[in-house]
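Only a single protein chain was left out; the remaining protein chains are all shown in position.
Up next, chain A:
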Amino acid sequence: MILRLENVSKSFGALKVTDAVTVSVPRGEALGIIGPNGAGKSTLFNLITGNVLANEGRIEFLGRDVTRAPAMERVRMGVGRSFQIPQPFEGLTVFENLLTAAAFGRGGREADMVDACARILEETELLKKANVVAGSLSLLDRKRLELARALATGPELLLLDEIAGGLTEGECKALVETIRAIHARGTTIIWIEHVLHALTSVVERLLVLDFGRVIGIGAPDEIMASKEVREIYLGLEV
């Protein structure tokens, strides 16, 4: 198992946003997370990355207890993430965004990271814009940059938060292909997404969250066929 969550809970005041979540992710898997807005999906990500610390429970990454480890330590161990709302370093160029992620996420000299960054830029179709300031990018390119920057940290586990949201059908397709290729290379992926067809075309298992609780986990077909999930997703795209 690359990642294990055991009874992980998180409350903001009286509101329990993550309620005794237990899940194990084997190395190399692609796991999708779905659930209505406010179900606690992004908080679950923040708990795994260390941007938010759990109140209860235990989180293991690569067999090590990281429940209390700060975000930057987990990045260095191999947890890479993209943000739901793209958060580029706007004053830096696309290349510098990746260089920062590579130099600090992996730890090393900038000069040694150049080829790796260029390869990632090529894969995410950003190479042409390498020297463009990130603040001036379009939404699609910002999404690509989120993915590229997460990859630059050299992740073993890649967390994608609604990376396909807001994109056109064609844009989405290209991005899904990129993610599929990354997964095929052996990177473990956990992916939160509302665009279900994009998600189910890549992931092997789906996890459904509602009010912070896991209400189902299993093969995408089974999960989408379950009555409970259909009820929760009523009104949403199924």
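Keep this in mind: a contact is a pair of C-beta atoms (placed from the backbone, for glycine too) under 8 Å apart; a residue touches a chain by one contact, two chains touch by 3 or more; residues count from 1.
As a convention for this text, contacts and distances are computed from a predicted model.
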item: Per UniProt, the name of the complex member that is left out, chosen from "Secreted protein", "NADH-quinone oxidoreductase subunit J", "Cytochrome c oxidase subunit 1" or "Branched-chain amino acid ABC transporter permease"; value: "Branched-chain amino acid ABC transporter permease"
item: Per the touch definition above, residue among A:72, A:139 or A:219 touching the missing chain; value: A:72
item: Selected residue (touches chain absent from view) among A:20, A:53, A:114 or A:215; value: A:114
item: Residue among A:61, A:83 or A:191 touching the omitted chain; value: A:83
item: Contact footprint on chain A, counting only the chain that is left out; value: 49, 51, 70-72, 75-76, 81, 83, 87-93, 95-96, 99-101, 103-107, 109-111, 114-115, 117-118, 121-122, 127-133, 149, 152-153
